[in-house]
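My questions all concern the structure below.
Shown here: the complex without one of its protein chains, the others still in place.
For subunit A:
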Amino acid sequence: MSASSAFNDEKGGSSSVGEPEYGHDPASGGIFSSDYKRHDDLKEMLDSNKDSLKLEAMKRIVAMIARGKNASDLFPAVVKNVACKNIEVKKLVYVYLVRYAEEQQDLALLSISTFQRGLKDPNQLIRASALRVLSSIRVTIIVPIMMLAIKEAASDMSPYVRKTAAHAIPKLYSLDPEQKDQLIEVIEKLLADKTTLVAGSVVMAFEEVCPERIDLIHKNYRKLCNLLIDVEEWGQVVIINMLTRYARTQFLNPNMNESLLEEGSGGDRTFYGSDEDEDEDEEEKEKKAETPAMAKRKPYVMDPDHRLLLRNTKPLLQSRNAAVVMAVAQLYFHLAPKAEVGVIAKALVRLLRSHSEVQYVVLQNVATMTIKRRGMFEPYLKSFYIRSTDPTQIKVLKLEVLTNLANETNISTILREFQTYIKSMDKDFVAATIQAIGRCATNIGEVRDTCLNGLVQLLSNRDELVVAESVVVIKKLLQMQPEKHSDIIKHMAKLTDNIQVPMARASILWLIGEYCEHVPKIAPDVLRKMAKSFTNEEDIVKLQIINLAAKLYLTNSKQTKLLTQYVLNLAKYDQNYDIRDRARFIRQLIVPTEKSGALSKYAKKLFLALKPAPVLESPFKDRDHFQLGSLSHLLNAKAGGYQELPDWPEAAPDPSVRNVEVKDSVPEWTKCSSREKRKEKKVEKPFYSDSEGESGPTESADSESDSASGSESGSGSEESASRSESEESEDGSESEEEEEEEEEEKEKKKKKKELKKPVQESESEQSSEEEERKHQRKTKQRKSDSESESDEDEESESESSQSESEESESEAEVKKKKKAAESKPPSKPVKKESKKEKKEMSLLDLDDFEPAPSPQVTPVNTFLSNSLVTDLEGLSLSDTVLSPATIAPSSALKNYELLHRITGEGLSVEYCFSRQPFSPDANMVAVQMQFTNNATADTKNLHIEDVKLQSGMRVKEFSEIELLPAGETATAVMGIDFCDSTQAANFQLCTHTRKFFVSIQPPVGELMRPVFLTENEFKKEQGQLMGMNEITEKLTLDMKCRNEHTIVQRVTTAANLSRVPCGSDKECRFAGRTVSSSSLVLVTVATKEEGAAQLTVNCEKMVIGTMLVKDILLALTQ
């Protein structure tokens, strides 16, 4: 009490300034000794009609609560103030209520009506806080009221209130688990919410209430992935963890090909295979393709949704929040293909510079990861070196990681580090280091002797702990090859005189006993000494003395018979029953008597059996069955509420469950935009628009309801939004045509399929949609569009005009595009996904920004425009945050034929320049080849032979394709260093039966890679490449390509260059470097009136420059 009264003194002091008439009361708080009296004074203040007095009283009460003092007897006085006008008093009353309502349920009911009123308040802040407090009061009687309030709030206009509703769900659930079913309904509804504000909270509620209802996620999966980057950081953690689990149940193991090699074949799988041949819906097909049976025959293809998740989480590795980084890291560790997991290492190493608590958790996880994927952290070995300022627990964990990382190549540096550590003053750490040395020695044969010698030297250390630890480790090491090291055993035998640490003594004795044949002279002597000191030894030492005696008796009974008898007699009367037992047991075994049974014959075998050497392994060995980053993983024990990470499924569940009928998922509240709520909106409008200005990315509710009421009107803005997403939409339109071409024959069947599908999904909109769909077919629209609503149809039509311009290329392009995705996602899903993505995004747009009503928003390029709108878009439309690699192919890829079907006798080969960096050699151009076997027989052993090249050129062949079954397609990537010339690379393409002469000739535009320059850099570089290095050409632009966007697009299609930001809209600038020699290539297109333009190319290599000018000229005037 004295402490809190002191506090009152201060508070009272300050309040007395304002309230002189009450000044004596608070100030004299210390004088009142009894609780009763003091609370009386508070009650009086609460009853007064002055807000400032009430506030003062509440502050003091809250201070009491904070200290853990009981203030429950003030409950009636406080509850009266729940309707107080002063907002701070109110808040403090809430704090009080939440703390004590559970204890005083009846009185708490008095306050309920206030909250109920608050729930209807026009101010969203008040609604939210009323719901918050109402749900925080743990009074069982009001469960129905809470339920009602939550349901209502879940369809509230304000996303903030909906967020609060999501928070309230777990509260109610913990109060009354029987409400689960109803709550799941609310969760389902809120999961469909599209605002980032709600997403994190509702997933949290999902995890607490019904983590097993994974089916609720299907429809929202893609939306969650796309929203993820904009969700607040805490929500991100929860969502990522949940999605990890989801992905484990829905996708196939990306690393299964490796694991499959070990497995036998499953006969029943042919069922799927045959199924697949009869052509099916695209999705079905895709699914089948992913069954393990197929995986054996052809490379694994990742579900596009799986890829979406990996891609959208990757940028979050850059988060400032360690928990988010860790969540992404564990997601990659559990879900990503082996080749991609590496990206997380850097981010995790960065976390090691954070607070020590963060380090502690991260290191634990890194330790587990290093056991499975050692290669990942090897480049960062030095980051795990120990600093003298690290706390011991961090040091020990770092040692663990270092030990796990040790291999033949780096062991010498690690051991040198260890040597330094042994001299540390932190003895626990030294002991751990010695253990670590022991583990390195067992794992890496080469250094075993070195380590052993080092450890033996430590035996002469002055610190007993160090010596003891060394002895224990040496014992383990010696067990592996005892015959070589009898001198060490002798040396250790001498130590028994000095070492006092029981564990070490016991170890030495065991060693001598076990290998007494190697030290026949010393062993009996040791036993003699030990027998002398037997009574003073610790228990573990005594047990080992008995063991030693027994072993010696069996091998050398002449010398030791009496000693053994003596020791056993001593042990017989020991205080410890274990020792007495042991003595009795051993006596029976080794000393032959008439009674002793068959066992004693085998005594020697029993005692001197060859014992397997202990395996020194990491304590983190089997921890990876816990989800990394979880509490359970850290403790290596299952914590309450831990959700087991499921194993990968054998065959992927139907991926079509994640397809979304957008109209369906428009949340209810938008539909029921009642007049009342509209009014409210208007009240609040200035509040928002103030904040955001004209570009106002707010008013989410407004725009949403608009789009729901009339999807037509919505589509206008959607369209404009989608234009800014030009990259995506182009992909989409390209793919449309391709698909159509490829699938023409199958079209009929598909139609049937699709018509069936929506029937299940939404009956209400079925008919109209079907109409749309048929129409779409005729106009040769892409098929997967048909799943989406009319909004999108319009959109894609608008796009089709764009795509027309590319038509000439489109066919070839698309195929390339497919390949560009390499062996990652299968072609169709990619397209579908990009389409989907776009759709989601445009909806998102509506949520978060409503662009200015004029449909022709700023020129399309997001890189360029400085307007706030587009910048904001760039900020929040995270879905477009793809890695640069995926941005590049947006300027479509052209396909070239390498081998025609006829000449290739059924084998046709196409290639394209994927524009991806060729990772094995940066100076090479990546050429992606697609092999299609149109023959009836399988083709085997596809490989390259007899490469004929111009001098200086090099080729990195693709690895041989062993089998290409009839009708199948395979892709491979090879690298060619063209030496910055357009000379062809000639080689033979060989199958098991035939050889074909082929050649690849690159267009000049593919001989470069994009580089990023700023405007200033560009100007500077351009200045240095004048005169001979500059080529200028005048041209008249084609009618279709007078706008900036088309120019950019055509140039980037013709040459692998990247856009340079530029202040003027009359100029487009591009930059790149040639792949082999890294000479800079700068391109400028300056437009003038009437389609006149000037093209300037600056390049050190004049040949390249000249050819590039021709190519670009062609592209722009066509």
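Heads up, the rule we're going with is that a residue touches a chain if its C-beta (ideal position, glycine included) is under 8 Å from a C-beta of that chain, and two chains touch if they have at least 3 such contacts; residues count from 1.
Heads up, the rule we're going with is that contacts and distances are computed from a predicted model.
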item: Omitted chain, identified by the protein name its UniProt record gives, among "U6 snRNA (guanine-N(2))-methyltransferase THUMPD2", "AP-1 complex subunit gamma", "AP-3 complex subunit mu-2" or "Serine palmitoyltransferase 1"; value: "AP-3 complex subunit mu-2"
item: Candidates A:Ser113, A:Gln182 or A:Ser388 - the one touching the absent chain; value: A:Ser388
item: Chain not shown: contacting residue from A:Ala71, A:Ala128, A:Leu907 or A:Ile961; value: A:Ala128
item: Sole contact to the chain not displayed, among A:Ser48, A:Asn321 or A:Asn410; value: A:Asn321
